[in-house]
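Shown below is the structure under consideration.
Only a part of the assembly is drawn; its chains keep their places, and the rest are absent.
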């Protein structure tokens, strides 16, 4: 249904844009082990994105009546047609900022996929069942690094705190509800239902890291409605440039 | 028996030297140099391909490319570990690299100007690397030989992916086919030069062969490689930019046109398109990451203390 497709687009775009951001680190990470680790996470996110987008694409038609593909969605939509949250669009910054973003998104995705395994939509349930295991690792990776950076050196602690501050304004948007969820019922997971577990995990981790949960005003958000931060346009210009230079080509 | 005699006995029966075995200093030095150069090449070699991760033209290709570049980081890790068994730590090797004191394969100083270059690197550069490396799986130094087994498996996977990229392009639009041909034209000669200078200009080869590190001469490997490419390029529907390639019935070997060793030496001397860029990028990543590595070390120490207490 179009509602299911819209929901799959949202989840798929989160993964795609995050993978695009993380892919930058491959060949630039602080140590080779992190080139590998961040590469793995990027690959996992891209994998989830491909599953969700392929599922969504089947609901959309090309001009000739055939079904769209994941690539039609990834390369040929305009900025306002993307449905990701603004969190995943935010710049990588330094390693601490990337880790802060990873912490928030992976804790969120873990809770989300955990529940989405029970979706009344079997395709979404299957994608989530596979994804949740991988995201469990992403969450662990981010958590370990938050501890290392927060409790490592004065410099790393300062950076970790800054990274969290830069990330926090984009957190609330993850839990915004809209009427799509009323229509989807048991097929989807209401974002608000994830809040309690999310907060519990984050508070416990930050407590262990001897950090305070930042209290900062939220950014207005709106990614799910196609209202994006100023960063997304640049990201898409780069991601889509080659595909768009060769309309109709296959690769 | 021990010492040199034992070492020579192991070589004589074409068996493996292991880290705790006695070995001549020159053997150790040669290996450290060769293994670390190889490791550095994997690491620097990530850059030209990483250049297209963000712009890969389909999600499938993006995933394959990410995985490939990530594999190269893994190869670097195996190889640095092998070098460490010879007593030289990774930190030292990394410092030499970013100080510009260590070598890496000159081929990575060429730029990847188009998506097709990703295909050409996979097909030609990884192809040449495999020809070089398959014999190294039998290298006399155990940790090196075993690392090469693992690496070769993944490399042949990469080569097939590169071939597929070029095949898809050559069967695509005229612009795509042109892109593919252009990339093959640019990468062909540098790939051939990856086997090193002609045999009569390769002074160290003989000792390496005596030590069972090297198994075939540069020219032998190069000819074998040309023979393979000649067949594969037909399947691609492309051409190699060398009209002098022919099979010499008498010697049973493939001949190719002469190579511009002058250019090779220019790039080796630092005057390639990207020498400065590649080193700078590695240096920057290393320096930008220093505070992270320090934090991880400090945290590990702290955890140790907690465990002890």
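Every chain is named by a letter (A and B) in the order it is written, and numbering of its residues begins at 1.
As a working rule, a contact is a pair of C-beta atoms (placed from the backbone, for glycine too) under 8 Å apart; a residue touches a chain by one contact, two chains touch by 3 or more.
Keep in mind it's a predicted model, so treat the numbers as computed, not measured.
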Taking into account all copies, not just the one displayed per type, what is the chain stoichiometry of the complex in this file?
A x2, B x2
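Heads up, the rule we're going with is that only the chains that are shown with their structure count from here on.
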CA centroid of chain A to CA centroid of chain B, Å:
34
Given the complex with chain A, which residues does chain B contribute to the contact?
43, 46-47, 50, 53-63, 66-67, 69-70, 73-74, 76-77, 80, 115, 165, 168-169, 172-173, 175-176, 281, 284-285, 288-299, 302
Chain B contact footprint on chain A (complex, rising order):
16, 19-20, 23-24, 26-36, 39-40, 42-43, 46-47, 49-50, 53, 70-71, 74-75, 94-95, 147-149, 151-153, 155-156, 159, 238-239, 241-243, 246, 248-251
